[in-house]
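Since the structure comes first, as structure tokens, the remarks are kept for the end.
As you look at this complex, bear in mind that one protein chain is not there, while each of the others sits in place.
Per-chain residue numbering starts at 1, and chain names A and B are given in the order in which the chains are listed.
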Amino acid sequence: MTFNNLILLGSVTSFLTYFLSKLSYKIGTVIKTLFIIISMYIIYGNFNTPSSISINEINLNFNVNAFNIYFLVLASFVFLMTSLFSINGIKKYKYKNSYIFLNLLLFTGIIGLFGSSDLITLFIFWELITWVSFFLISLKSSLSRKAALVYIFMSMIGTYFLISGIFIIQNSIGGVSFNLIQKNIGLINTASANKVIIFFVIAAFVKGGVYPLHTWLRNAHGEAPDNFSPVLSGLLTKMGLYLIYFLVIFFPFTKLISLNIASFPFGIIFSYIGGISIIVGTISAILQNDAKKLIAFSTVSHAGYIVLAFSYGTNLAFFGSLMHILVHAFTSLGMFLSIAAVKYRTNTSKMDDLGGLITNMPVTFTTYLVSIISLAGIPPLVGFVSKWMIYQALIVNGSYFLAFAAFFGSIGSFMYVFRPLATVFLGQRPKKYEKIKEVPFLMQLPMLIITLLTVLLGVLPGIIIKPLNKLMTHLGIDPIESSLYKLVTKLTTLDMVLIFTVFGLGFLIALIVFLIFAKTTKVKQHEQYTAGEIVPELKTMPSMYHYSKNYYKPFSRIFSIFPSLESIYNRIAYFTKKIFDIFDNFFYKETVNGYVWIISLVFLTLIIIRWL
Amino acid sequence: MINQPVIIILIPLFFAFLIPLISVFSKKIIKIIPVIAAFINLAAIIKILSSSSRILKYFSISGYKIPFGINLIFNYQIGMFLFAINLVALIAFLYFYKNEFNIGNKIAYPIAFTLGLTAANGMILTGDLFNLFVFMELAAISGYIISSHRKGYYSTITYIVITSIGSLLFLLGTASVYNVSGSLSLNTISTGLQGVSGQFIIIISVLFIISLSGEAELIPLNSWVPKVYNKTGDTGRIFFGSIFSSAALFAVIKVLILLFQGSYSYIYEVITVIGLITLFIGEVVAFRQENIKKMIAYSSVAQAGLIIGAVSMAIKNGIINKMVFNAAIFQLFNNIFAKGLILLGVGALGAYHLNNLKNNNKKLLASILTGIGVLSLIGMPPFAGFWSKFYLIKALVLNKFTFFIIIFLFSALFEVYYYMKFLQKLFFSEGNKTKTKKDISFLTYGMMVYLSAIILLIGIFPNSIYKAISDIFMGGIL
Partner (left out) sequence: MIIKFLIRGLLFLIGAFIFQVSLSGFSRKVVGRIQKRYGPVFWQNFRDIFKFLFKKTSISHGFIFDFGVLMAFGGTMATLIFVPFGNFAVIPGQTNFIVIIYLLAIGLLGMAMSAVGSGNPNASIGISRALTQMLGYELPFLIIALIIMFTNQSSSLEVLVNSQIAGTWNLIKMPLGAVVAFISVMGMLGKKPFDSPIAPAEIASGPLVEYSGKYLGILMIQHEFATVIEVGLFVNLFLGGGKTILDFMIKYIIVYILMVIISSFLPRFKVEESVKFFWKWGLSISIIQAVITLGFYFS
């Protein structure tokens, strides 16, 4: 089956699942999962075979080449995991049929977007994805609906900049297909090239959630349906960053960074914006009280990593940013799925109300733990590889501010990811959650797969480095040195298997030392050191002794004087609304007085013109 | 006679005068007469379309040679517009037949609607200034009656005052033009206006612009729009929103192009500014509304401003920029269907206020169909409005009209916001209960499905429609 038929099949199947879900929602989700698996197979089989849908002289052109197969496979994987998870996960949703239908339609849209081979096709799918995801976010609650409105407002800003940029390209080059643009890039003059870069980057920043266009992320990701947040965070933001990669295709790699093109230092500016995004995202994440909003801000900081690494200009940094897309998708999936699993059983994701769930939900805990270790960039997991590459690239060239931002993101991320771990899974467990069970197997399965892959790709990074090297050669960038388990850079060589082995041996020695000595006595969770006092509440109301509220209060005191960008935007919005009300009153008064004014003005004008 | 376009005006006129005669015999048959009128008119249009050409031709009536008698202009593209308007009128009349016949005087309102259809057709077809005045008056008079359908008397008074001013100014303008150029027919006036002083041109252009803006919902004479839309009945809203506004807008474009023949560029700059101001103010005021009927009214105003602004932007030094002009006309065409569908849906669902939409999620199909109309209006793929907005932005960017694009896209942001808010409330509302509305009849569902299908078809085959209605005034200008 060819790619264009896949798109058509996807649209038709999504309508079908809507009606089938009315019988039983499980049928709908199972069909959705099967469709995603089949489409992964079809995408693979369509490598380098262009196809198109042509109706009425509108051509939607698709092609799977070495560049977008990476994004396509990643998209299918993320959707597959959330789809598996949602077979049980959407049991308590109010609008199950619409959810399944819109989700499958969104999948088709994303496949179409990543697989498109010209800009107009990309734009059509971009807009389709925007309004479908708008409805998906709105499905949950009135808070999520408000968030969805802000999302679509800012998204449309990006869309309009995008379309203007596309038409400028069409004007200068004469066509919008990627091959044509790559060949004729010389035809575009510097002023238009500047405009195109800025427009595309604004669209990419809005969708990707990079500072300063990131304010919609917190509420949209935080309030979206739990099974949809991983897709939103792990994938839809990548849609924006995919657009930035086009600047590599359009304006060949060296040209973007050197000062030849446009005589405007875009690369430096974007990497600094990425750096600021990392810092702001990290600090805001530390100050959050809700687990999902925290992960949403971590998306902001990771989008900053990707932008910083991409714009930096060396092939090592570029590789790091490509790899980081995968790393962030995995960690986002892991974290959001575990929070969704907790919410499935306890109906809340507010960290202040939970605690001590590790005994009830060990698999969820493991997934979350592995994801956060990978997010903080600790070896030997896959998160370390991408961060390592980025650091090496920054250190080799001595950019101390950007390296500072990158380190800040890494160390700060340790702080904010630890908080849900400590407040949700460890500590004292509230009485009402004593009897909750682990989530059903079909929900555990994607979590286990992600954990396994995180570890595997971290120990043997060569598995992913080789395809990415092929991708970079396809784009005309020098590939980096690679081998199955060694990471090679100018500064040094790392052997991942060695690190893993040393760590394993260390753990073994610790275990031996531990077991040599006397056996331990297990005590219950409520038997604690209380400095000699007798505290009956520890047994009756253990949640009173669980330190979770305002976990980082001292840190937040440092930032209490800083204004947030969100409040600035809110004030601008309020101010504009007041001005619009003035327009309303001025032009559309309830009484007839205004018309007398207008008529007199008209006659006055006529008289003045006639007799002067 | 059958192949003359004048029959498109005569059929509804005939049926309108038939109604009082039949009312003597039986009041029940009156219900169906507007439907029959629109249906026969539609059939006539299809017949005439099949044998028309794409060049603008002037048809004279009863043998009087141009420029002495009344003449009409017609070509294939204008026929498409007439088709669209009469189709929406048929749907509106069917709705009226099913739901609103029993409200108000049973004789007056059907007459008003049918006369309104006549007037709309006439405004589109006419090629003569005084004839245009007559049809505008006819439209205004039927509009007075329609706008009072549900006892909206104050809004009707406002409407009367404003359109009277408009008519007065129009008459003044026509008289002056006749005085100077000696003819009233649009194609010969421009030759008569050669060599006239610039001040005179300014005066008559101001007169025409202001008077035509009354019916076409532009600033400065569009204050009646929210009031009338708020107070009239559902059918009346469809009429105003879809039929009258589009026909009047078409008439304005016709006058602008054929009267001035593209010279006197300062006129066109002024009109562009008026269009942009209307667009901006319409969108931002709609953004603040809680009353859905007023929201759609302001949106209608904004769309009118957009189309006029784009059209006058396209004309420079007597040359029409085809890309921009055709895109704006395409937008006008799509709006007829989109606004018709939205207003039909809003009326059928009883969705009049954003906080009163509680039980609407029971009528999911109707909400979805209304949603299709809304998505088409704001320009989302794969619906018709996406392509018209796409072509419009393409034309504007390629011709580097930067200021226009900035205001246009900035206003479009707000349009997306408030319409999406409306859709959210429609689908997921938790407000107060709606006022009890009867169930939606099968016929109404059928009409909504039909309109959605048209919108989808235009969305899938945009180029055929675009080519079918492009280059309207080719034969008549330069």
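Following the convention adopted for this analysis, a contact is a pair of C-beta atoms (placed from the backbone, for glycine too) under 8 Å apart; a residue touches a chain by one contact, two chains touch by 3 or more.
Only a predicted model underlies this, so the values are computations on that prediction, with no experimental measurement involved.
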Chains shown that the absent chain touches, full complex: A
Chain not shown: contacting residue from A:15, A:547 or A:586: A:547
Contact partner of the left-out chain, one of A:510, A:568 or A:582: A:510
Touch with the omitted chain, as defined above, among A:359, A:540 or A:570: A:359
Sole contact to the chain not displayed, among A:5, A:190, A:473 or A:528: A:528
Full-complex contact with the absent chain, from A:414, A:569 or A:583: A:414
Residues of chain A (touch criterion as defined above) contacting the omitted chain: 356, 358-359, 369, 373, 376-379, 384, 388, 391-392, 394-398, 400, 403-404, 407-408, 411-412, 414-415, 418, 421-422, 426-428, 490-492, 494-495, 498-499, 502-503, 505-511, 513-514, 517-518, 520-523, 525-529, 531, 542, 545-548, 551-552, 554-555, 557-558
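Just so it is clear, only the chains that are shown with their structure count from here on.
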Gap in Å, rounded to a whole number, between the CA centres of chain B and chain A: 44
Contact set on chain A toward chain B in their complex: 55-58, 124, 127-128, 131, 134-135, 138-139, 142, 145, 148-149, 152-153, 156-157, 160, 163-164, 167-168, 170-171, 577, 580-581, 583-584, 587-589, 592, 594-595, 598-599, 602, 605-606, 609-610
Chain A-touching residues of chain B, taken from the complex the two chains share: 158, 161-162, 165, 169, 199, 202-203, 206-207, 210, 219-221, 223, 226, 281, 284-285, 287-288, 375, 380-382, 386, 390, 393-394, 397-398, 405, 409, 412-413, 416-417, 420-421, 424, 427-428, 430, 460-464
